[in-house]
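Every protein chain of the complex appears in place save one, which is left out.
Then we have subunit A:
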Amino acid sequence: MQWTQIVSKRIQNEHKEIAGNGVAMKGPSSKWAFSMGFLVGACSVYVFLHQVWFERSYPVLSEAQEKATAAVERPTSWRKEGAALINLLHPHHADEDSWVADVLYQKVRVLCWVMTGPYNLQSRAHHVRATWSRHCNVVVFMSSVEDPDFPTVGLGTKEGRDQLYWKTIRAFHYVYEHYVNEADWFLKADDDTYVVVDNLRWILSNHTPKEPIYFGKRFKPYTKQGYMSGGAGYVLSKEALKRFVEGFRTKVCTHTTPVEDLALGQCLEKMGVMAGDSRDTLHRETFHPFVPEHHLTGKFSKSFWYWSYCYYPIVEGPQCCSDLAVSFHYVEAELMYTLEYYTYHLRAYGYTPRYQPPLHQGLSFGPLSQTTVMVGIKEAQEKERNKLVPGAFKVKILFIIYNKR
């Protein structure tokens, strides 16, 4: 627009000049003024139209985006209590029926504490906060330094691998002191661990928080009953947490080594807490110490430490991992969002998975919800009865009159 301004300025000056001379605008100068005016007018309208029309095509894109973001997910609402984020509403999808997950959410309350540090807040903890931790009942980020905005708890330690067990000890004590009544199970994860909390609840629903038990990726060395890998995440029952804290109070447990997962495992063993089997009903692992790609496609070399560490036999290829996987480790930012997309968003319409996990007996549903449970079971039974002829593609339609609650 600049050059038009220059032009119009020149014309204005000329006007002043003419006006100043008191000469009426006639003859060649007026023709020139007219043509200049014509040009300026035409060009201004051209530019104006260009802007308007360009902007008109723009909303076609953003309108779709807006509709997409609005329609897909209801927001979660959080209550900030000190350094903890208390999740009041379980994240929901517009199209799904998640009442079983909702019931589990109420009955199997999980507090997640995430091991992080001041230098990892932006690069790692931020992405945990934006993805899987939204599915916990309570989430607390543990750092060496307090940060009221993120928020993180300041454990008063230094940073570094040699501080890991100190952080774990203090983190569990903090959680016990402040939030022991807010949850039934207490999960520890790293800021590069991805956890599918709904699947964690499924495993835990077969147990009660009064049992002295803990779950994770079970390793075998240095202990009688094994211990759980720190990176893959592990979860303690309320009773187990109580005993851990008690162990330190009575000095049965002390800080022995910075290798936090082993040290914790040894303490819990001394305190009579059982190392649980977290595998699914087909004996497939649920907690994983590496990324999905590594477990699904990688071949672990025979000399790799992993072979001698795993408590249960290693399975390579697709059966390495349960459909109801609970965790993966060494997950970088991009993969966090990718896994969230794979788990909670992307799906194959109408696809009936091979693995149909049973409802655990541990769950007792209320009388009203029993109708929906029965419908669900009937649905599953019907699918069983109508198993297809091998090799043929066939499509069935199920119309279910569904009574909610």
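Convention: a residue touches a chain if its C-beta (ideal position, glycine included) is under 8 Å from a C-beta of that chain, and two chains touch if they have at least 3 such contacts; residues count from 1.
By our rule, contacts and distances are computed from a predicted model.
*Asks:* UniProt names the one chain left off this complex as which of "phosphatidylinositol N-acetylglucosaminyltransferase", "Protein BCCIP homolog", "C1GALT1-specific chaperone 1" or "Glutaredoxin-C13-like"?
*Replies:* The UniProt record for the chain left out of view names it "C1GALT1-specific chaperone 1".
*Asks:* Specify the residue from the set A:180, A:259, A:274 or A:333 that touches the hidden chain.
*Replies:* In the complete complex, the chain left out is touched by residue A:333.
*Asks:* Could I get the residues of subunit A that touch the absent chain, sorted low to high?
*Replies:* These residues touch the chain not displayed: 11, 15, 25, 30, 33-46, 49-50, 53-54, 57, 60-61, 63-65, 67-80, 85, 91, 93, 95-104, 121-122, 126, 129-131, 134-135, 147, 149-150, 196-199, 201-202, 292-293, 296-297, 317-319, 321, 323-325, 333-335, 337-355, 357, 376, 383, 387-388, 390-391, 393-400, 402.
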